[in-house]
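Only a portion of the chains appears, each positioned as in the full assembly.
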Amino acid sequence: MNDFLESIMHRDPAAKSKISIILTYPGVKAVFFHRIANFFSVAKLDLIARIISQFSRFMTGIEIHPGAKIGKNLFIDHGMGVVIGETSDIGDNVTIYHMATLGGIAPSINSDNQRDVKRHPTLKDNVVVGSGAQILGPVVIGKNAKVGANAVVTKDVEENAVMVGIPAKNVGQINKGGKFTPYGIDSTGDAEDK
Amino acid sequence: MNDFLESIMHRDPAAKSKISIILTYPGVKAVFFHRIANFFSVAKLDLIARIISQFSRFMTGIEIHPGAKIGKNLFIDHGMGVVIGETSDIGDNVTIYHMATLGGIAPSINSDNQRDVKRHPTLKDNVVVGSGAQILGPVVIGKNAKVGANAVVTKDVEENAVMVGIPAKNVGQINKGGKFTPYGIDSTGDAEDK
(Lines give C-alpha, C1' and ligand atoms only; values in the text may rest on other atoms or scores of the structure.)
Protein backbone atom coordinates (compact mmCIF):
# COMPACT_ATOMS: atom_id res chain seq x y z
CA MET A 1 0.00 0.00 0.00
CA ASN A 2 2.80 2.36 0.94
CA ASP A 3 4.58 1.48 -2.32
CA PHE A 4 1.40 2.40 -4.19
CA LEU A 5 1.11 5.78 -2.45
CA GLU A 6 4.77 6.53 -3.06
CA SER A 7 4.40 5.65 -6.75
CA ILE A 8 1.58 8.21 -6.96
CA MET A 9 3.60 10.90 -5.15
CA HIS A 10 6.26 10.25 -7.77
CA ARG A 11 3.80 10.47 -10.66
CA ASP A 12 1.76 13.52 -9.60
CA PRO A 13 3.63 16.74 -8.83
CA ALA A 14 0.43 18.19 -7.34
CA ALA A 15 0.18 15.46 -4.67
CA LYS A 16 0.85 17.06 -1.28
CA SER A 17 0.66 14.11 1.14
CA LYS A 18 -0.26 10.43 1.41
CA ILE A 19 -3.30 11.17 3.55
CA SER A 20 -4.52 13.52 0.82
CA ILE A 21 -4.09 10.75 -1.76
CA ILE A 22 -6.13 8.28 0.30
CA LEU A 23 -8.91 10.75 1.06
CA THR A 24 -9.22 12.74 -2.13
CA TYR A 25 -7.95 10.79 -5.17
CA PRO A 26 -10.86 9.33 -7.16
CA GLY A 27 -8.49 6.99 -9.03
CA VAL A 28 -7.39 5.38 -5.77
CA LYS A 29 -11.00 4.79 -4.71
CA ALA A 30 -11.91 3.38 -8.13
CA VAL A 31 -9.12 0.78 -7.99
CA PHE A 32 -10.17 -0.14 -4.42
CA PHE A 33 -13.81 -0.67 -5.49
CA HIS A 34 -12.62 -2.64 -8.50
CA ARG A 35 -10.81 -5.16 -6.28
CA ILE A 36 -14.16 -5.88 -4.60
CA ALA A 37 -16.18 -5.91 -7.83
CA ASN A 38 -13.64 -8.22 -9.46
CA PHE A 39 -13.93 -10.66 -6.53
CA PHE A 40 -17.67 -10.99 -7.19
CA SER A 41 -17.10 -11.17 -10.93
CA VAL A 42 -14.69 -14.09 -10.57
CA ALA A 43 -17.30 -15.74 -8.35
CA LYS A 44 -19.77 -15.34 -11.23
CA LEU A 45 -22.01 -13.02 -9.19
CA ASP A 46 -22.26 -10.67 -12.14
CA LEU A 47 -25.15 -8.50 -10.96
CA ILE A 48 -23.57 -7.73 -7.55
CA ALA A 49 -20.24 -7.09 -9.27
CA ARG A 50 -21.87 -4.70 -11.70
CA ILE A 51 -23.75 -2.82 -8.96
CA ILE A 52 -20.46 -2.25 -7.08
CA SER A 53 -18.79 -1.12 -10.31
CA GLN A 54 -21.61 1.33 -11.06
CA PHE A 55 -21.59 2.65 -7.48
CA SER A 56 -17.88 3.29 -7.94
CA ARG A 57 -18.59 5.07 -11.24
CA PHE A 58 -21.12 7.29 -9.44
CA MET A 59 -18.64 8.15 -6.69
CA THR A 60 -15.55 8.58 -8.87
CA GLY A 61 -16.58 9.15 -12.50
CA ILE A 62 -14.44 6.13 -13.44
CA GLU A 63 -16.05 3.03 -14.97
CA ILE A 64 -14.07 -0.20 -14.68
CA HIS A 65 -15.85 -3.36 -15.78
CA PRO A 66 -15.72 -5.92 -12.95
CA GLY A 67 -14.08 -8.46 -15.28
CA ALA A 68 -11.04 -6.29 -16.14
CA LYS A 69 -7.62 -7.54 -14.99
CA ILE A 70 -5.48 -4.90 -13.29
CA GLY A 71 -1.85 -5.17 -12.15
CA LYS A 72 0.05 -3.40 -9.37
CA ASN A 73 0.17 0.37 -8.85
CA LEU A 74 -2.37 1.42 -11.49
CA PHE A 75 -2.77 5.20 -11.13
CA ILE A 76 -5.82 6.74 -12.75
CA ASP A 77 -5.25 10.51 -12.46
CA HIS A 78 -8.30 12.83 -12.36
CA GLY A 79 -10.20 9.94 -13.90
CA MET A 80 -13.55 11.48 -14.91
CA GLY A 81 -14.86 9.64 -17.98
CA VAL A 82 -12.36 6.77 -17.93
CA VAL A 83 -13.88 3.52 -19.26
CA ILE A 84 -12.01 0.20 -18.92
CA GLY A 85 -13.71 -2.68 -20.73
CA GLU A 86 -14.46 -6.20 -19.58
CA THR A 87 -11.55 -8.06 -21.20
CA SER A 88 -8.90 -5.37 -20.65
CA ASP A 89 -5.61 -6.60 -19.16
CA ILE A 90 -3.43 -3.97 -17.46
CA GLY A 91 0.17 -4.61 -16.33
CA ASP A 92 2.10 -2.99 -13.45
CA ASN A 93 2.82 0.71 -12.87
CA VAL A 94 0.45 1.89 -15.58
CA THR A 95 -0.80 5.51 -15.55
CA ILE A 96 -4.13 6.45 -17.16
CA TYR A 97 -5.42 10.01 -17.40
CA HIS A 98 -9.02 11.19 -17.41
CA MET A 99 -11.37 10.44 -20.31
CA ALA A 100 -9.18 7.64 -21.66
CA THR A 101 -10.95 4.53 -22.93
CA LEU A 102 -9.82 0.91 -23.13
CA GLY A 103 -12.71 -0.14 -25.32
CA GLY A 104 -14.04 -2.56 -27.90
CA ILE A 105 -14.61 -2.21 -31.62
CA ALA A 106 -17.99 -1.71 -33.17
CA PRO A 107 -19.98 -4.06 -30.93
CA SER A 108 -23.06 -2.39 -32.28
CA ILE A 109 -22.58 -4.24 -35.56
CA ASN A 110 -21.79 -7.73 -34.45
CA SER A 111 -22.07 -7.94 -30.70
CA ASP A 112 -23.43 -11.47 -30.63
CA ASN A 113 -20.25 -13.14 -31.81
CA GLN A 114 -18.14 -10.91 -29.56
CA ARG A 115 -19.36 -12.38 -26.27
CA ASP A 116 -16.71 -14.12 -24.18
CA VAL A 117 -14.03 -13.13 -26.66
CA LYS A 118 -10.98 -10.94 -25.86
CA ARG A 119 -12.09 -7.64 -27.37
CA HIS A 120 -10.37 -4.96 -25.23
CA PRO A 121 -6.72 -3.84 -25.05
CA THR A 122 -3.77 -5.30 -23.18
CA LEU A 123 -1.43 -2.72 -21.60
CA LYS A 124 2.05 -3.89 -20.65
CA ASP A 125 4.05 -2.49 -17.70
CA ASN A 126 4.72 1.25 -17.36
CA VAL A 127 2.39 2.30 -20.16
CA VAL A 128 1.05 5.89 -19.95
CA VAL A 129 -2.32 6.69 -21.53
CA GLY A 130 -2.93 10.43 -22.07
CA SER A 131 -6.16 12.26 -21.36
CA GLY A 132 -8.90 11.54 -23.88
CA ALA A 133 -6.96 8.74 -25.62
CA GLN A 134 -9.13 5.98 -27.09
CA ILE A 135 -7.51 2.52 -27.32
CA LEU A 136 -9.94 0.21 -29.08
CA GLY A 137 -9.95 -3.50 -29.79
CA PRO A 138 -7.84 -6.44 -28.55
CA VAL A 139 -4.55 -4.68 -29.28
CA VAL A 140 -1.34 -4.93 -27.27
CA ILE A 141 0.41 -1.74 -26.07
CA GLY A 142 4.08 -2.57 -25.45
CA LYS A 143 6.12 -1.80 -22.31
CA ASN A 144 6.84 1.86 -21.53
CA ALA A 145 4.82 3.06 -24.52
CA LYS A 146 2.97 6.36 -24.27
CA VAL A 147 -0.32 7.18 -25.95
CA GLY A 148 -0.79 10.93 -26.44
CA ALA A 149 -3.81 13.01 -25.45
CA ASN A 150 -6.87 12.39 -27.67
CA ALA A 151 -4.96 9.81 -29.76
CA VAL A 152 -7.00 6.95 -31.24
CA VAL A 153 -5.14 3.60 -31.25
CA THR A 154 -6.60 0.55 -32.98
CA LYS A 155 -3.43 -1.42 -33.75
CA ASP A 156 -0.65 -2.97 -31.69
CA VAL A 157 1.94 -0.53 -30.36
CA GLU A 158 5.66 -1.35 -29.96
CA GLU A 159 7.58 -1.06 -26.70
CA ASN A 160 8.78 2.47 -25.90
CA ALA A 161 6.72 4.01 -28.73
CA VAL A 162 5.01 7.41 -28.49
CA MET A 163 1.67 7.45 -30.32
CA VAL A 164 0.00 10.69 -31.46
CA GLY A 165 -3.06 11.61 -33.57
CA ILE A 166 -6.11 10.02 -35.23
CA PRO A 167 -5.33 7.31 -36.20
CA ALA A 168 -2.31 7.39 -33.90
CA LYS A 169 1.15 7.33 -35.46
CA ASN A 170 4.44 6.47 -33.79
CA VAL A 171 6.31 9.79 -33.58
CA GLY A 172 9.31 8.79 -31.47
CA GLN A 173 10.75 6.62 -28.79
CA ILE A 174 11.18 6.67 -25.01
CA ASN A 175 14.81 5.89 -24.13
CA LYS A 176 16.25 4.61 -20.88
CA GLY A 177 15.83 7.29 -18.23
CA GLY A 178 12.56 8.42 -19.80
CA LYS A 179 14.04 10.77 -22.39
CA PHE A 180 12.11 11.14 -25.66
CA THR A 181 13.72 11.00 -29.10
CA PRO A 182 11.48 12.14 -31.94
CA TYR A 183 11.54 10.31 -35.26
CA GLY A 184 11.21 13.25 -37.57
CA ILE A 185 9.55 16.38 -38.74
CA ASP A 186 6.41 16.43 -36.72
CA SER A 187 8.26 15.91 -33.49
CA THR A 188 5.76 17.39 -31.10
CA GLY A 189 5.10 14.00 -29.57
CA ASP A 190 7.04 14.57 -26.37
CA ALA A 191 4.44 16.98 -25.24
CA GLU A 192 1.36 15.07 -26.24
CA ASP A 193 1.00 12.99 -23.14
CA LYS A 194 0.80 14.51 -19.74
CA MET B 1 -39.63 -1.81 -23.43
CA ASN B 2 -38.61 -5.41 -24.04
CA ASP B 3 -37.60 -4.46 -27.59
CA PHE B 4 -35.39 -1.74 -26.17
CA LEU B 5 -33.67 -4.11 -23.73
CA GLU B 6 -33.14 -6.69 -26.46
CA SER B 7 -31.65 -4.05 -28.75
CA ILE B 8 -29.14 -3.24 -25.99
CA MET B 9 -28.28 -6.92 -25.40
CA HIS B 10 -27.58 -7.04 -29.12
CA ARG B 11 -25.41 -3.90 -29.05
CA ASP B 12 -23.36 -4.57 -25.89
CA PRO B 13 -21.46 -7.86 -25.66
CA ALA B 14 -20.79 -7.15 -21.97
CA ALA B 15 -24.53 -7.04 -21.11
CA LYS B 16 -25.31 -10.09 -18.97
CA SER B 17 -29.07 -9.80 -18.36
CA LYS B 18 -32.06 -7.52 -18.82
CA ILE B 19 -32.36 -6.91 -15.08
CA SER B 20 -28.75 -5.77 -15.06
CA ILE B 21 -29.48 -3.34 -17.90
CA ILE B 22 -32.45 -1.83 -16.04
CA LEU B 23 -30.60 -1.52 -12.73
CA THR B 24 -27.08 -0.59 -13.78
CA TYR B 25 -27.01 1.11 -17.19
CA PRO B 26 -26.67 4.91 -16.84
CA GLY B 27 -27.72 5.41 -20.47
CA VAL B 28 -31.05 3.70 -19.81
CA LYS B 29 -31.72 5.91 -16.79
CA ALA B 30 -30.75 9.06 -18.71
CA VAL B 31 -33.23 8.33 -21.50
CA PHE B 32 -35.93 7.60 -18.90
CA PHE B 33 -35.32 10.93 -17.12
CA HIS B 34 -35.26 12.70 -20.48
CA ARG B 35 -38.79 11.51 -21.29
CA ILE B 36 -39.98 13.26 -18.12
CA ALA B 37 -37.86 16.40 -18.65
CA ASN B 38 -39.05 16.65 -22.24
CA PHE B 39 -42.69 16.48 -21.09
CA PHE B 40 -42.13 19.58 -18.93
CA SER B 41 -40.13 21.27 -21.68
CA VAL B 42 -42.96 20.84 -24.18
CA ALA B 43 -45.30 22.27 -21.53
CA LYS B 44 -42.98 25.32 -21.38
CA LEU B 45 -42.08 24.63 -17.75
CA ASP B 46 -38.43 25.23 -18.54
CA LEU B 47 -37.05 25.50 -15.02
CA ILE B 48 -38.61 22.23 -13.82
CA ALA B 49 -37.47 20.55 -17.03
CA ARG B 50 -33.95 21.79 -16.52
CA ILE B 51 -33.84 20.70 -12.86
CA ILE B 52 -34.85 17.15 -13.89
CA SER B 53 -32.25 17.16 -16.65
CA GLN B 54 -29.53 18.29 -14.26
CA PHE B 55 -30.58 15.74 -11.64
CA SER B 56 -30.23 13.11 -14.36
CA ARG B 57 -26.78 14.49 -15.24
CA PHE B 58 -25.78 14.17 -11.58
CA MET B 59 -26.99 10.57 -11.39
CA THR B 60 -25.71 9.39 -14.77
CA GLY B 61 -23.00 11.77 -16.06
CA ILE B 62 -25.12 12.27 -19.19
CA GLU B 63 -26.54 15.73 -20.03
CA ILE B 64 -29.51 15.78 -22.38
CA HIS B 65 -31.18 19.16 -22.86
CA PRO B 66 -34.91 18.82 -22.11
CA GLY B 67 -35.75 20.16 -25.57
CA ALA B 68 -33.88 17.46 -27.53
CA LYS B 69 -35.96 15.10 -29.70
CA ILE B 70 -35.09 11.43 -29.28
CA GLY B 71 -36.40 8.46 -31.28
CA LYS B 72 -36.83 4.79 -30.35
CA ASN B 73 -34.13 2.59 -28.82
CA LEU B 74 -31.46 5.23 -28.25
CA PHE B 75 -28.60 3.46 -26.47
CA ILE B 76 -26.05 5.67 -24.72
CA ASP B 77 -23.27 3.27 -23.66
CA HIS B 78 -21.12 4.19 -20.64
CA GLY B 79 -22.30 7.73 -21.19
CA MET B 80 -20.08 9.82 -18.90
CA GLY B 81 -19.60 13.26 -20.45
CA VAL B 82 -22.21 12.92 -23.20
CA VAL B 83 -23.88 16.27 -24.03
CA ILE B 84 -26.94 16.43 -26.29
CA GLY B 85 -27.98 19.97 -27.19
CA GLU B 86 -31.40 21.61 -27.15
CA THR B 87 -32.27 21.38 -30.85
CA SER B 88 -30.76 17.94 -31.50
CA ASP B 89 -32.98 15.48 -33.35
CA ILE B 90 -32.15 11.79 -32.97
CA GLY B 91 -33.73 9.02 -35.09
CA ASP B 92 -34.35 5.36 -34.17
CA ASN B 93 -31.81 2.74 -33.04
CA VAL B 94 -29.01 5.25 -32.60
CA THR B 95 -25.98 4.30 -30.45
CA ILE B 96 -23.90 6.99 -28.72
CA TYR B 97 -20.76 6.25 -26.71
CA HIS B 98 -19.37 8.17 -23.74
CA MET B 99 -18.00 11.70 -24.09
CA ALA B 100 -19.69 12.29 -27.45
CA THR B 101 -21.25 15.71 -28.02
CA LEU B 102 -24.16 16.81 -30.19
CA GLY B 103 -23.38 20.49 -29.83
CA GLY B 104 -23.63 23.97 -31.26
CA ILE B 105 -21.11 26.17 -33.01
CA ALA B 106 -19.39 29.09 -31.36
CA PRO B 107 -22.38 30.42 -29.38
CA SER B 108 -19.86 32.46 -27.42
CA ILE B 109 -19.49 34.77 -30.41
CA ASN B 110 -23.02 35.35 -31.47
CA SER B 111 -25.36 33.65 -29.06
CA ASP B 112 -28.06 36.26 -29.27
CA ASN B 113 -29.07 35.52 -32.82
CA GLN B 114 -28.87 31.77 -32.19
CA ARG B 115 -31.83 31.58 -29.84
CA ASP B 116 -34.78 29.51 -31.06
CA VAL B 117 -32.84 28.48 -34.14
CA LYS B 118 -31.91 24.89 -35.09
CA ARG B 119 -28.25 24.82 -34.06
CA HIS B 120 -27.55 21.20 -33.09
CA PRO B 121 -27.19 18.02 -35.19
CA THR B 122 -29.80 15.71 -36.67
CA LEU B 123 -28.94 12.00 -36.49
CA LYS B 124 -30.83 9.66 -38.81
CA ASP B 125 -31.69 6.03 -37.97
CA ASN B 126 -28.97 3.55 -36.95
CA VAL B 127 -26.20 6.14 -36.63
CA VAL B 128 -23.32 5.17 -34.32
CA VAL B 129 -21.34 7.95 -32.60
CA GLY B 130 -17.97 6.81 -31.20
CA SER B 131 -16.53 7.78 -27.82
CA GLY B 132 -15.32 11.37 -27.65
CA ALA B 133 -16.75 12.31 -31.07
CA GLN B 134 -17.85 15.97 -31.34
CA ILE B 135 -20.67 16.66 -33.82
CA LEU B 136 -21.21 20.41 -33.95
CA GLY B 137 -23.76 22.60 -35.66
CA PRO B 138 -27.08 21.95 -37.42
CA VAL B 139 -25.63 19.18 -39.62
CA VAL B 140 -27.39 16.02 -40.78
CA ILE B 141 -25.76 12.62 -40.20
CA GLY B 142 -27.20 10.17 -42.73
CA LYS B 143 -28.67 6.72 -42.03
CA ASN B 144 -26.27 4.01 -40.81
CA ALA B 145 -23.33 6.41 -40.77
CA LYS B 146 -20.62 5.93 -38.17
CA VAL B 147 -18.60 8.69 -36.54
CA GLY B 148 -15.25 7.44 -35.21
CA ALA B 149 -13.81 7.96 -31.75
CA ASN B 150 -12.64 11.56 -31.11
CA ALA B 151 -13.70 12.63 -34.65
CA VAL B 152 -14.90 16.23 -35.07
CA VAL B 153 -17.78 16.59 -37.55
CA THR B 154 -19.03 20.02 -38.61
CA LYS B 155 -20.53 19.20 -42.02
CA ASP B 156 -23.31 16.96 -43.29
CA VAL B 157 -22.44 13.25 -43.49
CA GLU B 158 -23.75 10.88 -46.19
CA GLU B 159 -25.68 7.69 -45.48
CA ASN B 160 -23.45 4.70 -44.64
CA ALA B 161 -20.32 6.86 -44.37
CA VAL B 162 -17.54 6.25 -41.83
CA MET B 163 -16.03 9.50 -40.54
CA VAL B 164 -12.58 9.68 -38.93
CA GLY B 165 -10.26 12.45 -37.70
CA ILE B 166 -10.19 16.23 -37.10
CA PRO B 167 -11.86 17.55 -39.16
CA ALA B 168 -13.51 14.20 -39.90
CA LYS B 169 -13.04 12.66 -43.35
CA ASN B 170 -15.10 9.92 -44.97
CA VAL B 171 -12.78 6.90 -45.03
CA GLY B 172 -15.16 4.19 -46.22
CA GLN B 173 -18.65 2.83 -46.37
CA ILE B 174 -20.86 0.50 -44.35
CA ASN B 175 -22.43 -2.07 -46.70
CA LYS B 176 -25.53 -4.16 -46.17
CA GLY B 177 -24.89 -6.60 -43.34
CA GLY B 178 -22.69 -4.06 -41.61
CA LYS B 179 -19.44 -4.86 -43.42
CA PHE B 180 -17.02 -1.98 -43.89
CA THR B 181 -15.31 -1.19 -47.20
CA PRO B 182 -12.46 1.30 -46.91
CA TYR B 183 -11.99 3.92 -49.63
CA GLY B 184 -8.24 3.95 -49.79
CA ILE B 185 -4.87 4.25 -48.23
CA ASP B 186 -5.72 5.28 -44.73
CA SER B 187 -8.17 2.47 -44.28
CA THR B 188 -8.15 2.21 -40.53
CA GLY B 189 -11.66 3.50 -40.29
CA ASP B 190 -13.30 0.17 -39.54
CA ALA B 191 -11.74 0.19 -36.15
CA GLU B 192 -12.38 3.79 -35.19
CA ASP B 193 -15.81 3.39 -33.76
CA LYS B 194 -16.52 1.00 -30.98
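Note that the chains take the letters A and B in the order they are written out, and that residue 1 is the start of every chain.
Note that a residue touches a chain if its C-beta (ideal position, glycine included) is under 8 Å from a C-beta of that chain, and two chains touch if they have at least 3 such contacts.
Please read all numbers here as calculations on a predicted model, not as lab measurements.
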Homomeric complex, total chain copies (2 given): 3
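In this text, only the chains that are shown with their structure count from here on.
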Gap in Å, rounded to a whole number, between the CA centres of chain B and chain A: 24
Complex contact set, residues of chain B against chain A: 9-14, 16-17, 19-20, 23-24, 26, 59, 61, 75, 78, 80-81, 95, 97-99, 128, 130-132, 146, 148-151, 164-166, 178, 186, 188, 190-194
Complex interface listing, chain A residues touching chain B: 46-47, 50-51, 53-54, 57-58, 61, 63, 65, 67, 80-81, 83, 85-86, 99, 101, 103-112, 114-115, 117, 119, 132, 134, 136-137, 150, 152, 154-155, 166-167
